[in-house]
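With one protein chain removed, the remaining protein chains of the complex are shown where they sit.
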Amino acid sequence: MKNRAHSLLKTDFRRNWVLYAMFLPVAAYFLVFYYAPMVGVSIAFQKFNMRRGIFGSDWVGFDNFATLFSGDTFPLVMRNTSVIALLNLTVGFVVPIILAIVFSELRDSAKAYKRTVQTISYMPFFVAAVVTTSLVKEFLGASGGLTKILSFFGLEQQNWLANPKPPVFWIIMCATEIWQGMGYGAIVYVAAIASINGDLFEAAAIDGANRWKRLWRITLPSITPLIIMMLTLKAGTVLMTGFDKALLLYMPKTYDVSDVLYTYTYRMAFSAQADYGLSAASGLFQSAINTTLLLASNYISRKVAKTSLF
Amino acid sequence: MEPTKVQNRIRAKRVHSGMVGGHSVADEITDVIIGLILLGVAFICVIPLWHVLMASLSDGRALLAHDGALLLPVGKLNFEGYKLVFKDSAILKGYGNTLLYVVCATSIGMCINIVGGYVLSRKTAFRPFMIIMLMFTMMFNGGLIPTYNVIRALGFVGTRWSLIIPGCTMAIFVIMLMNAFQSVPESTLESAAIDGAGHFRIMLQVALPQTGGITVVVLLNTVIIQWNAWFNASIYVTNKRDLWPLQLWIRQIVADNANILQGASPDYDRLLIQYAVIMAATIPILVAFPFFQKKLEAGVITGGVKG
Partner (left out) sequence: MKKLVSILLIALLALSLAACGNSNGANSAEPPVQGAVGNSDASADEVKTEKYTYWLYNGEDASYYANYNENPVIKYQLDQVWDTSSGKTKLDIDFWQPVTGSERDNFNTLLGTGEYADIMTMTAYDGSIVDLYKDGVILDLTEYVEKYMPHYIEFLDAHPDYAITATNVVDGEKKYLQIYAYASRGDVFWGYQYRRDWLIKYGKNPKDGSSFSGGCTKKTADGKDDPESWEDNVIFPSGGKDPIYLSDWEWMFEIFQTAIDDIGIKDGYVLSMYYPGYNENGELVSAFGGGGGHWYKTPENQVKFNASTENFRAYLQCMSTWNEKGWLDKAFPEHASDMFFRVDDVKVRQGKVGFWYGTLGELKNGIDLGDELTAGSWVAPARHPINDIYGTDESKNIAPYTFYEKGLEALPISVSDKAKDKNLEAFFKWMDYRYAPETALSSSLGFSKEEYEMLKPELYTREGLTEGAYYAVETESGTKYHLVDKLYYDGGTLVNAVRGIRIPGLDDAARVLAAMPDEWGVYSSTGSFRGSFTSQLSPEDSETYNKINTRVREFMSKNVPGFILGEKDPFSDDDWNAFANALGKYGVQEATEILQNLLDSLG
């Protein structure tokens, strides 16, 4: 057996050595700029002293993790983080796809219109989080524009950001994320839909498939591999993106629903003396969850959709 | 080649405008609804930047007294914010530096992305291992200080290289290109190989043109990331202001003007600076976008060729 595997590898090398050689600089890049600094992960297990560095600080095992998990509000924090991450992974993930489909369904004679709207749609992406959140505060404040519209539909006039009832804050977080990222997120799908072979649509149209059917039979299947790849990638980073906005939108009054891992760690590690060990432990914890999510979604997509990232 | 391209474009156009499928009333209604949905999207999305633009053109004192989003500038139309931003040449130098970093980092980054993506898209024994090696970097990172040590060991600290090389690409881009290369039919590549083309020729001349919009998306993302980058510069070239990119200058200018209200008689026009700099930093990239969009739409044509 061993010999056979060995000879298989040998054939592989003989056939693909050019490819491996091509990959060398790429591997070198990632080794130098991503792997070499990864010794820093060990800070999570240290009582890190900035001056003494990674090799001089005291090792404390899992103490930092214990501190992190033992906070009174940790269960609530995990719940909030999971809910918001889940919303981003579902609603927040689907909206850009829908938007891209809507773009592609726009008739060709309206090209200029499409181009204009698409350019506008990703503008919020360029506006700094501070500005976005200050606008969110203005719109959802006690006399904000959106609050007024909501009260028109019978909802109580209030500062929505100060509402401590679930799921108000979670929806705000997810909606803000969508608002900022949908146009930008749609670009990749617009590109993918644009590169679908036009013949397929024509053939389907001749067969009498209407728009709706063409969407389900051609457009979506064509971009499914891309969707799955993007979803898998998103699952691998969902705990790390978008949460900085919580720091700008939350307040002690709503901690029960708004405190997320990012803000919780931030307060714990940096409100007095900077505790890099704790912050690294939290980062490592998030990485572990992300890795699990990534592997799980890759496994599921391989089983269910017969396509996967690796 | 040429006639096919044109033909396909015409066909695609016909299909998308619903001509083949009949010109039904329902289709017309759907078109109108789609148009309206997009109008709504445009409206929602234009608000933040429009607000910033209007605020940047407002009267400083009046702006302070105003709350809520702006539809028009408050007070007299006022360009003082922009005058203050562009009053010294630092910001222009920042534009120049940013342009240099964007061009260099994007070129180097795209080389890595394309080569990496191509290799990963081919069936080799170590493919899963190589993919996992890249994916791992998406989730774990060592933090600031170990990274600094590496950059210093390479002698990059205090040089432009520290802003070009370390941040020029990420694993996610290589993987996106891998996916794009995978969508190119195996048969095309095989026939090229039979014709005697080597890996480099297959990659650049056969496969890359067929990857369609994804390559452009990755390119666009790299450009935007480089355009917005400031953190590395604040750490690696802190004391070399000649090397600062635009965004770092912008942060500095905003910070310099953060406390103006504490003065005995504040210059309210300085309130406008924070808005004016956002416009100054965003408009160039918005202007550049139609170029990318054309390339994205060109994906229709290349997509047609392969069929």
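Every chain is named by a letter (A and B) in the order it is written, and numbering of its residues begins at 1.
Please note the rule applied: a residue touches a chain if its C-beta (ideal position, glycine included) is under 8 Å from a C-beta of that chain, and two chains touch if they have at least 3 such contacts.
Note that the structure is predicted; figures quoted are calculated from it, not measured.
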Touching residue (missing chain; options A:L135, A:L161, A:I178 or A:V257): A:L161
Sole residue of B:A90, B:A125, B:V206 or B:L219 that reaches the chain not shown, by the stated touch rule: B:A90
Candidate in contact with the missing chain, chosen from A:G53, A:G145 or A:P167: A:G53
Options B:K83, B:K123, B:R152 or B:K294, residue touching the unrepresented chain: B:R152
Touching residues on chain A - with respect to the absent chain: 49-53, 142-143, 159, 161-162, 248, 250-253, 255, 267-268, 271-274
On chain B, residues whose C-beta touches the chain left out of the figure: 61-62, 64-65, 67, 87-88, 90, 144-145, 148-149, 152, 157, 231, 234-235, 238-239, 241-242, 248-249, 251-253, 255-267, 270
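Basically, only the chains that are shown with their structure count from here on.
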Gap in Å, rounded to a whole number, between the CA centres of chain B and chain A: 17
Complex interface listing, chain B residues touching chain A: 8-9, 11-18, 20-21, 27, 30-31, 34-35, 37-39, 41-42, 44-49, 51-52, 67-69, 112, 115-116, 118-120, 122, 124-128, 130-135, 137-147, 149-150, 154, 165-166, 169, 171-172, 174-176, 179, 182-183, 198-199, 212-214, 216-217, 220, 228, 278, 281-282, 285-286, 289-290, 293, 296-297, 299-300, 302-304, 306-307
Footprint of chain B on chain A - complex, ascending: 8-9, 12, 16, 18-20, 22-23, 25-27, 29-30, 32-41, 43, 50, 53-54, 99, 102-110, 113-124, 126-128, 131-132, 135, 138-139, 144-145, 179, 182-183, 187-188, 190-192, 194-202, 205-206, 208-211, 214, 225-226, 229, 233, 236-237, 276, 280, 283-284, 287, 290-291, 294, 309-310
